[in-house]
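My questions will all concern the structure given below.
Complex shown without one protein chain; remaining protein chains in place.
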Amino acid sequence: MKDESPSSAEADSAAAAPKKNYVRPLDLRRGRIDMGHGSGGKAATQLVQELFLPELDNPWLRQNDDGARLELPGFDPAQGRLVMACDAHVVSPLFFPGGDLGSLAVHGTLNDVAMLGARPLYLSATFIIEEGFALADLQRIARSMGQAARAAGVPVVTADTKVVEQGKGDGVFISTTGVGVVAPGVHISGSRARVGDAILLSGHVGDHGVAVLSQRESLAFETQIESDSAALHTLVADMLAAAPGALHALRDPTRGGLATALNEIARQSGVGMMLQEAAIPVRPQVEAACELLGLDPLYVANEGKLVAICAPEAADALLAALRAHPLGRDAACIGVVQADPHQFVQMQTRFGGRRVVDWLSAEQLPRIC
Amino acid sequence: MEHEQGLIELGGIRKSISLALVPEAVVGDYVIVHVGHAIGLLDPEEAQRTLDIFAQLERFQEAPPLPQMQPLAPRPPLESTQPVKELTP
Partner (left out) sequence: MKYIDEFRDGALARQIAERIAAEADPAQRYRFMEFCGGHTHAISRYGVLELLPENVRMIHGPGCPVCVLPIGRLDMAIDLALHQRVILCTYGDTLRVPASEQLSLLKAKARGADIRMVYSAADALQLAQQNPEREVVFFAIGFETTTPPTALVIDAAARQGVANFSVLCNHVLTPPAIRAILDGASAAERATAEIQGFVGPAHVSIVIGSDPYARFAREYRKPVVIAGFEPLDVLQAILMLLRQVNEGRAEVENEFTRAVSPGGNLRAQALMEQVFELRPAFEWRGLGSLAHSALQIRPAYRQHDAEHRFGLNYRSVADHKSCECGAILRGVKEPRECKIFGTVCTPENPIGSCMVSSEGACAAHYTYGRFRDIPLVPVAAEALTA
């Protein structure tokens, strides 16, 4: 059988070099997309970096944040800048406790815009619908989108629909784009975390992932956990008002969970982090569900939470702003940014030990042992 | 399937799992679960004895004795409302 690993010589020279991570590049000639590429972990990042970026290359894409900050010709950037973010939603099942594909599609993109420190203004939506999909379900989704958009004060100003043959779509896929404006002087980016910064988390993690999993057939358990799907832009606005200039980075920990979001920021900013496990809020039922399924709550998706990196002297003010808002009542300071050439996110465990909270290579899969 | 299925509860989550490997289980028992099956019963007396052994170490030290192990908030015993069910195939 053909040995699929690199040659010995390659292995030797790679090992002799300073301990650099060897990531097998994508096999663009013969490789195929597999589910690992979609999970928000290293594989997904690699797909963007090695396949899309070289083809689409431009300075905005290279920045690698969840959205782009744009100039408008003839428009004075001192008045604020335009931002644009996009997101596709393929959740299954389509309806789950606390939300559905429609509200998720609205909140997800609103949040991407908000994570740049921007005020979302308009949304667009495209629907790819599978032949045979029930109109009643489609209406439910559309109604949910409408409600979410109205509640957020951000209209869906343009939309498009396409239909694909039965078997070629998972019911319906929604792709949304959001545009917003970021005020002058606000510069929030995953690359701005600084040594000594405080790491704040707006509330309990793991709710959305567990709520969705509870609906999946093979895990028929009843739980009162609801998805936390929510629009965070007013929360972000409150935070900006409370401590202008002190907010360095924002991220919503969606696919891949809190651990992935923090690792992304650590890498973008070239820093390390030290977290306190005891400070990270997790609901008991979420903890229990993860226990039963062999999952780690740090890697479970959230749709209504944010992580904020801020100057340490502003942490108190920002926590107060968070806790004053309905979506941030359980906000906590969960750690600190530290210098670390290896960019590890580390954690003091409740147990008294220390561990690394690493990237996921791909989708977190439940363990059997 | 002719399994003895039961409902277990953990921290507010309920899940149906197979009790075929622990036919002696009754409502109120605690079980160890693995890949969707209960593989053994948990003996509450032994559990407490083990915890006591952990805590006994403090008698070797100067420090004041550890406070009594906090019992968790009273919780209904494992699935008190649902009897162990037999599912017909």
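A and B are the chain letters, set down in written order, and residue numbers restart from 1 in every chain.
By definition in this document, contacts are C-beta pairs under 8 Å (C-beta built on N, C-alpha and C of every residue); 3 or more make two chains touch, one makes a residue touch a chain.
These figures come from a predicted structure and were not determined experimentally.
Colleague: According to the contact rule at the top, which chains on display are touched by the left-out chain?
Modeller: Those shown chains that the absent chain touches are A, B.
Colleague: Which candidate, A:A230, A:I265 or A:C333, sits in contact with the chain we can't see?
Modeller: Within the whole complex, the residue contacting the unshown chain is A:C333.
Colleague: Give the residue, chosen from A:A43, A:A230 or A:L250, that touches the chain omitted from the document.
Modeller: A:A43
Colleague: Tell me which stretches of subunit A touch the chain missing from the display.
Modeller: Within subunit A, the residues that touch the unshown chain are 1-6, 8, 10-12, 14-15, 17, 19-24, 27, 32-36, 42-43, 195-196, 198, 218-219, 272, 274, 276, 279, 284, 287-288, 291, 293, 296, 312, 315-316, 319, 332-333, 335-340, 342, 344, 346, 348-356, 358, 361-362, 365-369.
Colleague: Given the full complex, what residues of subunit B touch the hidden partner chain?
Modeller: Within subunit B, the residues touching the omitted chain are 1-3, 10-11, 17-18, 20-23, 30, 32, 34-37, 39-44, 46-47, 49-51, 53-55, 57-58, 60-61, 66, 69, 72, 75, 89.
As a working rule, only the chains that are shown with their structure count from here on.
Colleague: Measure off the straight-line distance from the CA centroid of subunit A to the CA centroid of subunit B, and report it in whole Å.
Modeller: Each chain's C-alpha centroid was found; their separation is 36 Å.
Colleague: Across the complex, what residues on subunit B touch subunit A?
Modeller: Result: residues 10-16, 33-35 of subunit B touch subunit A.
Colleague: Write out the stretch or stretches of subunit A touching subunit B in their complex.
Modeller: The contact residues of subunit A facing subunit B are 219-224, 284-285, 287-289, 291-292, 368.
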